[in-house]
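Note that this complex is displayed minus one protein chain, with the remaining chains in position.
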Amino acid sequence: MTTTTTTAKDVKKHSRVYFTVFGVLALLTVLTVAVASLELAVGIGIGVALTIAVLKVSLVASFFMHLISEKKLIFIILIFAVLFIMALIFLPLSDALTNVGTKNVP
Amino acid sequence: MSDDTGHEESFWRKYIFSIDHKIIGIQYGITGLAFLLIGFSLIALMRWQLAYPEEPLPWIVFAAIPALIGIAVILMGGKKRPYLSMSGLIFIGLGALIWYFVSGEERMPGAIMLPEFYNQLGAMHGTIMVFLGVVPLAVGGFGNYVLPLQIGAPDMAFPRINMASYWSYVSGGVIMLVSFFVPGGAANSGWTSYPPLADIATTGQTLWLFGMVFLITSSLLGAVNFITTVIQLRAKGLTWMRLPFFVWSQFISAFLLLLAFPPLEVAGIFQLMDRLAGTSFFLPSGLVVSGQIIAVSGGGSPLLWQHLFWFLAHPEVYVLVLPAMGIVAEVIANNTRKPLWGYRSMVYSAIFLGIMSFIVWAHHMFLTGMGTTIAAFFQTTTMIISIPSVVILTALFISLWGGSIRFNTPMLFALGFLPMFGIGGLTGLPLGLAPSDVHLHDTYYVIGHFHYVVAPGTIFALFAGIYYWFPKITGKRMNEKLGKIHFYGSFIFMNGVFMPMFIQGLAGVSRRLWDGGAEFLHAQPFLYLNEVMSVSAWLLGLAQIPFIINLVRSIRSGEKVSSNPWGATTLEWAAAPSPPIAHGNFKTLPEVHQAAYEYSVPVEGDGTSDFIPQNQPDKEHVDK
Amino acid sequence: MEIPFTVEARPDTGLENPKLGMWLFLASEVMLFGALFSSYILLRTGASSWPIQSQEVNVVVGTVNTMILITSSVTMVMAWASLKMDNFKNFRIYLMSTIFLALVFLIVKIFWEYIPKFHHGHYPSTNTFYALYYTMTGLHGLHILGGILINAYFLIPGSKMWKKDRKRFTNRIELAGLYWHFVDLVWIFLFPTLYLL
Partner (left out) sequence: MITLLRYFGLPPNYSVQGAEIDQMIVWVHWLMLILFVGWGTFFIYTLFRYRRSKNPKADYIGVKRHYTKYAEIGVVCFEALLLIGFAFPAWANRVREVPPEEGAVVVRVVAEQFVWNIHYPGADGMFGEADINRIDPQTNPLGLDRSNAGVDDIVTINQLHLPVNRPIVIHLTSKDVIHSFSLPVMRVKQDAIPGMSIPVLFEATETGEWEIACAQLCGLGHYRMRGFLTIETGLAFEDWLAEQAAELEEEGGEWWE
């Protein structure tokens, strides 16, 4: 949302959205703690927790940070940042997981 | 924030804490050159030890030369130019630094270099050259000075952040230099600072890490500024495909700095924690150093550092070379008097290069026990990333064809860049293929590879830039004869230093050896090359004297020139006076109507001028 | 000569300089925290043993702190919205609440988490989990501190600009908000990573 195009009326409408988002965020927080206490299998646990976290983050970014109506340029920059981080996580990780030749020694 | 109301700024505001991009650019440039000089001096000392292991250094000579140059600079600067004279102090300070090195028993007893000290010099040579010398000069110096002018902007987007970036850089540099004076000396684990070695190293390593934090901050601030400036402050009509290639190269480098440095910051914080808070991010369990069990919790991973470090350091090497390519492209287009051939393909290649450079980092780690799939991945990306470099270099070569080539000093350096970068790039290929890297990894072949890209490559491009933009900065031209001596001297001796490294590398001589391999039998047949390289390196240093004289003399009494002496199309020459006006650059902001390099446009042919400046409105008869 | 587009958006990009600058900074922050998470994952998968995190940390305190940060994000965005609606008084109230909540977050963090852990002899050097825990939450805490300082600046000395240049001040608060939401966003990832998994 570029500030140039928003009027006070829009903002008033948005305020209601902000509080709704807040409600959802709070709910999701409770949910993620609740799920964690269920002690699910490790894989599922991680999956659920991360899904909820991603959901919450997208809410914050989309609404509080107005990313949803932000310029495409900013999107592109952020997407590259996220892609590079994925590379930094998964490339070394996949080597650590697939490489059976080298062993960790205590 | 900027004021052209004409009221006199204080000395401090004007020259020290200036927020004018031109002053900041000059500050960056001079500081960068000074660090280049220091970096060179460190290696000059090391090369003595490599050529004549364990012989006392004739330190009087080594200290006297910079001191004498310093005195000469002071005298040449004269009373009228106190700032010029003061730069002589840099050289005298350097002489004093060398004297300090020799005077310490823990560094050079009897003027003989200890291995510990050799390692300090090596690590600091790499660090200073990369982070304090070349990048600040190429990005901070040229980027700051030239980029806003080339895009027709009154200044950087955030002048204050620009100043903060410079002073953060200076702080980092000072910390790095101070580290020579703490007990145990400076960092001594290589510029790569691999743990566990770096985790257990002396205090200098901690200072290195603090210094890096400042340098990282500086680069991040700079990068935000550059990107915003290019996106937001381009002159009217300056579309993306009309940008000079130099602007593109800076733009992409800024992205690399922005996104690649934070992981190194994380790595640096981890290493600081390891060193100061006793954590073991990079320390596996069960370390025994000199028979003593290291009392830490363990469980860390030394490879984590390498991943984080090279995630930065590989993009960083393209930060070293992209601006250089940008400078070379400007100079070549200008001095062949024709447009760059394949401008678009160059731009796309540079963008592609930037993106790819984030996923090749582990080609520095082939020998860390990497499995087949990942090795295949990184070999492939490494081969892929060599293609855009080939495309850019090819385009530059082809651009020469059909030109009307002027061999002035900037052009000579730019032309010198091409084959030198070519050699450096080509020797990157065997390193990028894991099987051949097995033999060549961590040998002098690697040293040869990257010095060809950074020293006769990037440094030549930087020299080209200095000679090319000097008239812009001062309104005076540098002396051509001295310039040519400087070029030919540098060209010969650069090759004299770095060519033999390939031979030693093929022979399997490891890098970072205090005695240059004298310990090892397989190195014996090639030890004589150490002397060849060292002598070349010293002569290379002496070959810079004409440059220093030229610089000082031209500032003092160079030949005055018009505002566009090279007959260039780009805005910094075509639309701004030389030197450009303080705070604002242009009398009125220019408007752009042309592509970046409209030289020798065929229809124009009235014989008076062979170029169309970017800000010249279209005449009817130019509508090809 | 004034630098263009510091307050008005550039027509073809639709952005003001400071906003673009802030987003670029945030992109680099994504890389910073991304690298932290990456390290966490690599160290944890490579470790031969790992404590059960929820037994080491205080999940209740963590949950409370999460709620606090989320609330502070809402107050922050409302502070900006109040300016948009020309309601300076509400702006002050909301911004003050944001700062207050941030302070509570830090106090809870220090007195209900760090100090009890020190008492139990859990230091960064204890094991890799604690090393990561202290480093990651510590860096995040520094970001919170930074946010407090920025917001405090805009609450008192910086707010003079409101009288002179409303638009510019509103933009600045928007940027402060972007930063603050980002800090919140990082915590949203940190919380499950360090407390739940």
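Going in written order, the chains are labelled A, B and C, and every chain counts its residues from 1.
Just so we're on the same page, a contact is a pair of C-beta atoms (placed from the backbone, for glycine too) under 8 Å apart; a residue touches a chain by one contact, two chains touch by 3 or more.
Keep in mind that what you see is a predicted model, and the values were worked out from it rather than measured.
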Seminar exercise, completed: Contacting the left-out chain: of B:Tyr52, B:Trp99 or B:Phe520, that is B:Phe520
For this session: Could you tell which one of B:Val178, B:Leu506, B:Leu539 or B:Ile581 touches the chain left off the display?
Result: B:Leu506
Seminar exercise, completed: On chain B, the omitted chain is touched by residues 114-116, 119, 188-190, 194-197, 200, 284-291, 293, 301-303, 336-339, 341-342, 367-372, 375-376, 379-380, 383, 386-387, 390-391, 393-395, 397-407, 415, 418-419, 422-423, 426-427, 429-430, 433-436, 438-443, 502-508, 510-515, 519-522, 525-526, 599-602, 610
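Heads up, the rule we're going with is that only the chains that are shown with their structure count from here on.
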Seminar exercise, completed: When A-B and A-C are ranked by contacting C-beta pairs, first comes A-C
Exercise. If you average the CA atoms of chain A and of chain C, how far apart do the two points sit, in angstrom?
Worked result: 15
Seminar exercise, completed: Shared-interface residues of chain A (touching two or more other chains) are 73, 80-81, 84, 88, 92, 104, 106
Exercise. What parts of chain B, by residue number, touch at least two of the other chains?
Worked result: 231, 259, 263, 285, 304, 307-308, 311
Problem set entry | Parts of chain C lying in touch with chain B, wherever the complex brings them together | 1-6, 10, 13, 15, 17-18, 20-21, 24-25, 27-29, 31-32, 34-36, 38-39, 42-43, 46-49, 123-128, 131, 134-135, 139
For this session: In the complex, go through chain A and note every residue touching chain C.
Result: 2-4, 6, 8, 11-12, 14-15, 18-19, 21-22, 25-26, 29-30, 32-33, 36, 45-46, 49-50, 52-53, 56-57, 60-61, 63-65, 70-71, 73-74, 77-78, 80-82, 84-85, 88-89, 92-93, 96-97, 104, 106
Seminar exercise, completed: Contacts from chain B onto chain C in the complex sit at residues 1-2, 4, 153-159, 161, 220, 223-225, 227-228, 231-233, 258-263, 265-267, 269-270, 273, 277-281, 285, 296-297, 299-301, 304, 307-308, 311, 583-586, 589
